[in-house]
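Every protein chain except one is present and positioned as in the full complex.
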Amino acid sequence: MSTLLEGLFNGISIGSVLLIAALGLAIIFGLMGVINLAHGELIMLGAYSTFVVQNIFKLFGDPWFDFYIIVAIPVAFVVSAAVGIILERGAIRFLYGRPLETLLATWGVSLILQQFVRSVSWLLVISLGIFCLLFFGGMQLVKSRTDWQRVKTKAIALLLPLGAAIAIAFYFLLSKNSALSTPWFSSRNVDVTAPAWLRGGTDALGFQIPYARLFIIGLTLLCLLGVYWFLQRSTWGLKIRSVTQNRTMSSCLGIPTAKVDALTFALGSGLAGIAGCAVSLLGSVGPNTGQNYIIDTFMVVVVGGVGNLLGAILAAMGIGILSYLIGSGTLALVLTNLKAPQSLLDFFFFFASSSMAKVMVFALIIIFLQIKPAGLFPQKGRTAEL
Amino acid sequence: MSKILEIENLTVSFGGFKALNNLNFSLDSGELRVIIGPNGAGKTTFLDVITGKVQPTKGRVLFKGKDLKKIPEYKISRMGIGRKFQTPRVYLNLTAKENLDLVCNRKKNVLPTLFGQSDHSEQRTVAGLLETIGLDKRANLLANLLSHGEKQRLEIGMLVAQSPDLLLVDEPAAGLTDEETENVGALLLSLAESHSIIAIEHDMEFVRQIANDKVTVLHQGALLCEGKMDEVQNDPRVIEVYLGEAPENIEH
Partner (left out) sequence: MNSETGIQTKKRKRKNKVIETSVIIALFIILAVILPVVIPAFRLRLVGRFLSLAIVALGIDLIWGYTGLLSLGHGIFFALGGYALAMHLNLQIPEGKIPEFFTLYGVEKLPWIWQPFYSFPVTILALIIIPGIVAGLIGYLVFRNRIKGVYFSILTQAALLVFYNFFNGQQELINGTNGLKTDTEKIFGVLASSPNAQRGFYVTTVILLGLVYLLCRWLTSGRFGRLLMAIRDDETRVRFSGYNPTGYKVLVFGISGAIAGIAGALYTVQTGIINPSIMQVAFSIEMVIWVAVGGRGTLIGAILGTMLVRLAQTSLSESFPEIWLFFQGALFLTVVTVLPDGIVGWFKDYGSPKLRSLIRRDQPLVTYPSLVEDPEVQQERDEIGGRR
């Protein structure tokens, strides 16, 4: 019995991480019909932010270090949200109504972010700064001219390559300087040390419950409540919901849809950042961390249906628990104890590894979609499908 | 006269909201029926149910005496129901001729379409249709480049190319100039000689032009009244729905 409980608990804690990540994805998808393939990288950025905050707190010494996680969560949220806004303003807003292209564009962003984390160094940051200064500064200068609209394209065509060329030249000139060009993280994984009060666990239900996992579950609940409150009770939440239901009408009523888009994207991305913070407590963090979570997160959205928090919760928990029960072999063990027929046992032992569990869970999802193609809570009405 | 379409106690609800409420309706074959009603009266849902896009919650739809429940849209279409949408929906990246040719294809399964070529009679039908809808000179132009009125006519042409027995036409005059409206009206009337037609329309001028038979008024998902155009026009209930205070306005 306790093995099963333990399995359930671990499954729920996996599902919790998925849920925070999927919440962000689902909100964005619900509002703009955009699937953000860079969502995993936003998770990764959140995890790296936690790592950086942790390192800074290490400098302060012991009593302070224990509380770094309290600071890390908002920092992770803000970092990912900021990147999310840049992504939305810089690329996605040009692609509304073209979801498949958005998929490709966000994939491009995810590649860039992955490589950025691998090779980010002071030198790269400075070069980027130079580029931004040249390009955006130059654009500002040109903007003040009266014939701005006419020379816009020409200005971009001139400033973009020029700025890029100078920045790249700067980068290569100084790349021999090892102090500046040492990567901050490199491509190796980094480890986040949990604060003392999150290490260890308690033996409540006859098995070890790690505090870190309890913390993650608590964090998920907080996020859920926060998102629920924000969407249902705040003015901006109301605006987001109204744009979700009818973009054109909302725009006519004076709701600044562009702002709402950016805000939603920031919220969704920030949630990914918090998910990253949680992920960093579970294991080491690398540039590919996001990729490990992203597809499960997508599946949560597919199974849960769009625009329904309850659907996302159920789907995340279902996928988390199933993956863990099958993958860890818990299910197979429990069945052995129940003296199930040998063929059934063989079947479950065959899938008892985390990678084979993915195979099984995917098969189950496909079967599920045969019964409920639009997810657990499909949208109804004439507008649902065109 | 035999009934081509019968609808019995039809109710459709979307999560508690009844778009259609206990509706009874029947259409004689060869009849041209105009359906009017304020916004949100359930007119489009009504067509959605007939064409199989939406499944009835209660009640049934009989086409030529056959229950349409659980039959997929494409099979209903092959049984002889053609539908024109509110906004013209033609294939924008194909030419007018190709648009018609696709619909005209009589063997619509995968393999015949892959290996088959359009035969002579089909080509003749397409050419004839192009002339009927007045697009013969635009035959090789991408539908994308056609004007709104031409697209409307093309879609009606596509409808006819399907050679259906029952035509469902959703607001064919929307967004057309007066002259174009009259053209479309004449087109519908000539089609009515060989087809049964249900037309949904808001434009009363247009309704008067085409409504030789009965007119049906829908209101809040149910049948309000039915009869000749003059009768309907003077019916106090209809006037109230269209002009009156309508305290229980369910539009959205």
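List of remarks:
Chains: A and B, in written order; residue numbering restarts at 1 for each.
We adopt the following convention: a residue touches a chain if its C-beta (ideal position, glycine included) is under 8 Å from a C-beta of that chain, and two chains touch if they have at least 3 such contacts.
In this text the structure is predicted, and so the values were computed from the model without any measurement.
The missing chain, though absent from the display, is touched by one residue of B:Lys66, B:Lys108, B:Arg124 or B:Arg237; that residue is B:Lys108. Touch with the chain that is not drawn comes from one residue among B:Gln55, B:Asn93 or B:Asn234, which is B:Asn93. The residue touching the chain not shown here, chosen from A:Phe94, A:Trp197 or A:Trp229, is A:Phe94.
The chain not displayed touches chain A at residues 29, 33, 35, 91, 94-95, 98-105, 107-112, 114-116, 118-119, 291, 295, 298-299, 302, 353, 355-356, 358-359, 362-363, 365-366, 369-370, 373, 385-386.
Although one chain is not displayed, chain B still touches it through residues 51, 53, 72-75, 77-78, 82-83, 85, 89-94, 98, 101-103, 105, 108-110, 113-114, 116-118, 136-141, 158, 162.
One rule holds in what follows: only the chains that are shown with their structure count from here on.
Separation between the centroids of chain A and chain B, computed from CA atoms only, is 46 Å.
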